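What follows is a short report on a single structure.
Note that one protein chain is taken out, while the other chains of the complex remain in position.
And now, chain A:
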């Protein structure tokens, strides 16, 4: 099928099965790309075990003040909308971890008192796992925002439209998730069968609507009895792409860091069916757009 298969997997809370679904979809997709955007706790590599790994560091630009040039006009501190610059005793004082690297102070300074330096905030690792190219973003502990790393990670997927791409998103619906789904062609929302699960599903549902992304839901950990997330899908006319049972064997394989679809033909067909459904939805969306 034609390109446009950047598929983001997200959920309103952690532990719903984003990584389970994205690594297994990548594994059954043949030649594909898996990108772990959950940079605060990337774990897809524990399953896919890419080897050999190459690594690059990610840095952001931080302003550096040359005090002798500063004329104390305060324009930089007044301009900074992130409040990263205080103005004390006639000079700006930078709070690095609050700085968003916008470069505004550097541009604005009439005395050209600012230069910039690189500040390392994390790393990107790349390596193959069978037919899957694995890219993992790792944010250094203590850093405030993983957005610059996610932006860099997704450059890998830009322009390579022939390969299906599976984007494993951070949990929740904040900045890092928005950055992760920004260029996605389709969003898979993973939901648990509980009231809390349905609440978190509603959060990401609002997010993908806000971004005008086509989407569908995978109901994970399904058990007999009521499923508030399924009820939410029914109420809101959200397509359910597939259901994954609350299954001891699947849990066991997953807990051992195995990729279920590579170990067991039952799960191989479960995730292959899910992938087919997702591709069908993606191509329907592409057709209805044109």
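FYI, contacts are C-beta pairs under 8 Å (C-beta built on N, C-alpha and C of every residue); 3 or more make two chains touch, one makes a residue touch a chain; residues count from 1.
As a working rule, contacts and distances are computed from a predicted model.
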Undisplayed chain, where the name is taken from the UniProt record, one of "Cytochrome bc1 complex cytochrome b subunit", "Spore germination protein", "Predicted Fe-Mo cluster-binding protein, NifX family" or "NADH-quinone oxidoreductase subunit H": "Predicted Fe-Mo cluster-binding protein, NifX family"
Listed residues A:7, A:84 or A:105, member touching the removed chain: A:84
Touch criterion as defined above, residue of A:53, A:71 or A:93 at the omitted chain: A:93
Sole contact to the chain not displayed, among A:53, A:71, A:107 or A:144: A:144
For chain A, the residues touching the chain missing from this view: 77, 81-84, 86-89, 93, 95, 97-98, 144
